[in-house]
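Only a single protein chain was left out; the remaining protein chains are all shown in position.
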Amino acid sequence: MEQSYLLTYLLAIPLIGSLLLIFINKEKEQLVKYFGLAVSLIAFVISLIIYFGFDNQSGDFQFVEKFNWVRGLNISYHVGVDGLSMLLILLTTFLTPLTLLSSWNGIKKRVKEFTFFMLILELGMLGVFVSLDMFLFYVFWEAMLIPMYFIIGIWGYDRRIYASIKFFIYTMAGSLLMLVAIIWLVVYSANILGGFTTNLLDLYKTGPTIDKSIQGFLFLAFALSFAIKVPIFPFHTWLPDAHVEAPTAGSVILAGVLLKMGTYGFLRFNLPLFPQASLDYAVLISVLAVIGIIYGALVAMVQTDMKKLVAYSSVSHLGFVILGIFALNQESVQGAVIQMINHGLSTGALFLLVGMIYERTHTRKISDYGGIAKIVPFFSFALLFTSLSSIGLPGLNGFIGEFLILIGAFKSTVLNSWWFTVFAATGVIFAAVYLLWMYKKVVFGEVTNHNLDSITDLNLREKLVLIPIFVFIVWIGIYPSTFLNVSSKTSEKIIKLVTSPQNQIELGKVDAPK
Amino acid sequence: MFSVGIVGVLTRRNAIVVFMSVELMLNSANLTLITFSSYLGDATGQLFVFFVMAVAAAEAAVGLAIIIAIFRNKLTVNIDEINILKW
Partner (left out) sequence: MIHLIYLTVLFPLFGFLFNGILGPKIKNEKVIGIIGSGTIGIAFIIAVGALFETLALPVDQRLTIITLFQWIDVAGLNIHFAYQVDQLSLVMSLVVTGVGFIIHVYSIGYMHGDKSFWRFFTYLNLFIFAMMNLILADNFLLLFLGWEGVGLCSYLLIGFWYDRKFEKSTTASAGLKAFIVNRIGDFGFLLGMFLIYSTFGSLIFTDVFSRALSFNVPEHIFTLIAIFLFIGATGKSAQIPLLVWLPDAMAGPTPVSALIHAATMVTAGVYMVARCSIIYASAPTAMMVVAVIGVFTAFFAATIGLVQNDIKKVLAYSTISQLGYMFLALGAGAFSAGIFHVMTHAFFKALLFLGAGSVIHSMHDVQDIRHYGGLKKYMPITYGTFLVAATAISGIPPLSGFFSKDEILWYSYANLGIVFWLIGVITALLTAFYMFRLYFLTFEGKEKFDSHKTHPHESPKLMTVPLIALGVLSAIGGFIGIPEIFSGDHGNLFHTWLAPVFKSAEIKLMNIGSHSHFEEILFMAISIVAGVAGIYYAWYAYLKKPAVADKTASRFKGAYNILLNKYFLDEAYEASVVNPIVKGSENILWKIADNRIIDGTINNLAKLVDNISGTIKKIQTGVAQSYALVMILGVLIALLWLIISYS
C-alpha cells in the first residue's frame, strides 16, 4: 500500500492552527473563535477521510508512518491507527468542534489563549491515540497535561487552582512511574533485540518474555498511571474536583476524551506487553472496577452539585469499561470499546447541558432548581434524553455497551465468577436512581426559585451542539454494527495476544494466523 | 594564622572585619608558600605568591565595592542583617 501521510496531516492541523492563532490579534475575538472552530472542523474532516479509507477486516495498524527521530536510541516518529484508535480519533475530532462551539459565549476573557490551548490539547489527544512509539506516546501523554492545567486554572470556577494543581500532580506522579517502567522495558528489550528500540511493535514481541514476577511490577507501574487517568477506585478523587472547577469545555473534553486515554492505555500497552501479568491481575483490577461502579453510583446519588454528580457518574461508568477490558472475551472487550465512545458522547452531553443551564442561572446546586420543565422544554427533553442514554435504556447507545460488558463478564473464563456481573449489574439500578432523581428535582415539580422564571430555552447554536450527539446516541443504540465492526478485529487480536501468549514468543510474528 | 582567619570569617559580624580575616587567610597562605619555597629551594612557590596577591587585591576591590553598595541601600555592614536570601 502506498505511503499515506494522512495521520501527520491530522496531527499537523491543530498544531499549525494553534501557531497561526498566535498571530491573530487578540482583540478580534470573533475571528479567533471562528478560526479555532474551522481548524477543529478541518481536523474532523481529515479523520473522516481516514475512516473511509480504513479497512475493517484487517487487525493490523493502518496508515502507518515511520520517520527516524533520535537515531542513537532508535526512537522514531511512528504513528498508525487500528480499530481501537480509529474510533477514539473520531470521537476526539468530533467532540472538539462541539466543545469550541459550546464555549462561544461562555468564555469571555482571553478567548485567544483559550482557543490556543484547546487546539494544543486536541493535538496532544490525537498524538496519544496514534503513537506507536513509546517515547512519542509518553511525550504526548505528558504534553496533554499542560493545556488542561491552564484551562482549568484560568477559566475555571472558585477552587480552580486547587483542582488544576491536584489534577496535574496526581496524573504526573503516576506517569513518572510509567516512565521508569518504559525505560526498564526498553533496556531489557535492547538485550534481546540487539539494539535499543522504542518501537511498540517490537516491544510487543519482547514484553511477554519478561519473567513473570518482574512483569507484574512493570504491569503495575503502567497500570498505576492509567488507573489514575481512567480513574479507577481509589485513585479517583482528582476527578470530582477537576470536573467541577473546570469550565464547561474543559469538563466535556476531560470526560469525553481524556478519561478514555487511560482505558486506551490498558488496551494498547498493559494487555499486549504484559499478558501473563494481565491475567494475574485481572481479578484484582476487576474487583476495583466493580467497587468503583457501585461506589461511584452511590456517592453520585447524594451529591448536591450537578457537576459533581455527573463526575461521580463517570467513575461509575468507566468502572464498567475496565470490567469489560479485564473480562477478556470478545463480547466484553467490544462492549468496553463501544462504551468508551458512548461515555464520551453521553457524559459529554450531560456536561454540555449542565454548562448551558449554568450560563443562565449561575448555580449548579440542585436545590436552587425545580420545575423548569415549563420554562425550558427543549432543555428538559434534552436532559431526559441524555440521562436515559447514560442510564442504559435499550434503544440508546449506553445499553449496547453495558449489556455487552455484563454478558461478557458473566461468561468470562478469566474472571470465572458470576459475582462480578451480579454486583456490576446493580450499578444499572443505581444509575437510574441518581440521574432520574436529579432530573426530577431539577425539571419536575413546582417552580420554587423565582429567579428561574425568565431563563431562556436553548438557542440554535446550543441545539446545533447537542443534535449531532443525539444522532449518534440513537445510531449506536439501534445499529451499533457500524462502529463495532471497526474495532472487532482489533479486539480479537488484543484478546488473543493476552490469552495465548505462546504465539507471541516467536520473534518476527505478532499475529497468529486464524 | 589560617585558623585565626577562619575563626574571624565565621564569627565576626562586621563585613569589613570578615574581609580583613579573608585577607589574613590569604596572607597566611602566602607565608606558607614563601617559607616552603625557601626551604625546598624551589622558586615556583615565590612565583605563585604573586598570583595570590593579585587575586587577593582584585577580590578585595570587588568585595568592598559590593559592601559599599549594600551599605548605601541598607545602611549597615552587619552581616546578620543582610539576609534577603533567607527562606
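Worth a mention:
Note that the chains are named A and B in the order they appear, and that numbering of residues resets to 1 at the start of each chain.
Note that in this section a residue touches a chain if its C-beta (ideal position, glycine included) is under 8 Å from a C-beta of that chain, and two chains touch if they have at least 3 such contacts.
Owing to the predicted nature of the structure, the values given are computational and were not obtained by experimental measurement.
Contact with the chain that does not appear here is found for just one residue of A:Leu101, A:Val299 or A:Leu323, A:Val299. On the side of chain A, touch with the chain left out of the figure occurs at residues 166, 169-170, 234, 236-238, 295, 298-299, 301-303, 329-331, 334-335, 371, 373-374, 377, 388, 393-395, 399-400, 403-404, 406-407, 410-411, 418, 421-422, 425-426, 428-429, 432-433, 436-437, 440, 443-447, 478-481, 484, 488. For chain B, the residues touching the absent chain in the complete assembly are 6, 9-11, 18, 79-80, 82-87.
Simple rule for what comes next: only the chains that are shown with their structure count from here on.
One simple way to say how far apart two chains are is to compare their mean CA positions; for chain A and chain B this gives 64 Å.
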